[in-house]
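Here the complex is missing a single protein chain, while all its other protein chains stay put.
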Amino acid sequence: MKSVSVEYFALFRDRAGRSQEVVETAAEDALTLFRELEHRHATSDPRGHCKVAINGNMADWSDAVNDGDTVLLFPPVAGG
Amino acid sequence: MKSVSVEYFALFRDRAGRSQEVVETAAEDALTLFRELEHRHATSDPRGHCKVAINGNMADWSDAVNDGDTVLLFPPVAGG
Amino acid sequence: MRMEISDKPIDATRLRLEMADVTAGGFVVFEGWVRNHNEGREVRALEYEVYKPLAVSEGERIITEVIEQTGAIAARAVHREGALELGDSAVWVGVVSAHRDEAFRACRQIIDRIKVELPIWKKEHYVDGDSGWVNCERCAKHGHAHAHSHTA
Partner (left out) sequence: MRMEISDKPIDATRLRLEMADVTAGGFVVFEGWVRNHNEGREVRALEYEVYKPLAVSEGERIITEVIEQTGAIAARAVHREGALELGDSAVWVGVVSAHRDEAFRACRQIIDRIKVELPIWKKEHYVDGDSGWVNCERCAKHGHAHAHSHTA
């Protein structure tokens, strides 16, 4: 098991009732971690419209999640 | 023969050495009149890039020219 | 920085002056204004949440890529964060170029990409008292107890 800091934004934060938490996970990649946290963000599949950043950089859902990482979960964006 | 007031603009005025003159002509249409005045504006064929206005409105080169008309001869435009 | 996130009103006059360039023949600006309706609902105000570090770095990347692809001379963009009122400018994108075609294309590409690539979220407050995150329904395919409602 690894320890990962997860941050929720906008709609995800409202749904999760928190902006940040540390989770213990065995997830190998961001997509698996996202699905483990469905009880927080209430979204079954992030691909297409949601985004993820790991340790300050935009990432792919297939990117590895390592012990100590900070993972930012972004619901669909709507700038402009 | 009819009497037509002709006005020259920009390059045409510079070439003609005048901004306006009254000409006596038998020309039936604007294109024929334009060609009769080639010694003024130095352009053999106006179609495509030059424009003509008759009595205050944009006109076609095939439009009739009548006694007393005012004909404005516009070299290729370059706004903007 | 060519990409700016601001919690103050956008000063279009100052931005225009700062882009002045005697080698440039064309200047195209896009502004997105807060309007009083969206998808059939009356809007009273809105707020933007921005994850600033990545909004700025992704915005810089977009501007660099678009300038390279279009041949424009320079481009800048400003996006608001926080609370906005009707009529406020939410986003400003300006591009200067030698000829107008590059400026039109670059400005359009930058605003199109800002809207879908930057971590920015918009919450609308409606005249009927309801509020909601815009476009979130694209992601949330199934219902959830905490989900807000778009209908009052």
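Residue numbering begins at 1 within each chain, and the chains themselves are lettered A, B and C in the order written.
Criterion: a residue touches a chain if its C-beta (ideal position, glycine included) is under 8 Å from a C-beta of that chain, and two chains touch if they have at least 3 such contacts.
Here the structure is a predicted model, which is why all the values come from computation and not from measurement.
> If the full complex is used, which shown chains touch the chain that is missing here?
B, C
> Residues on chain C that touch the omitted chain in the whole complex?
Within chain C, the residues that touch the unshown chain are 12-13, 16, 20-37, 86-87, 96, 98, 100, 103-104, 107-108, 111.
> Which parts of chain B face the unshown chain closely enough to count as touching?
9-11, 14-17, 42-46, 48-51, 53, 56-58, 72, 74-80
Methods note: only the chains that are shown with their structure count from here on.
> For chain A and chain B, let me know how many angstrom lie between their CA-based centres, rounded off.
72
> Show the residues in chain A shared as contacts by 2 or more other chains, in ascending order.
Counting only residues that touch two or more other chains, chain A contributes none.
> Tell me, which residues of chain C touch at least two other chains?
There are none in chain C.
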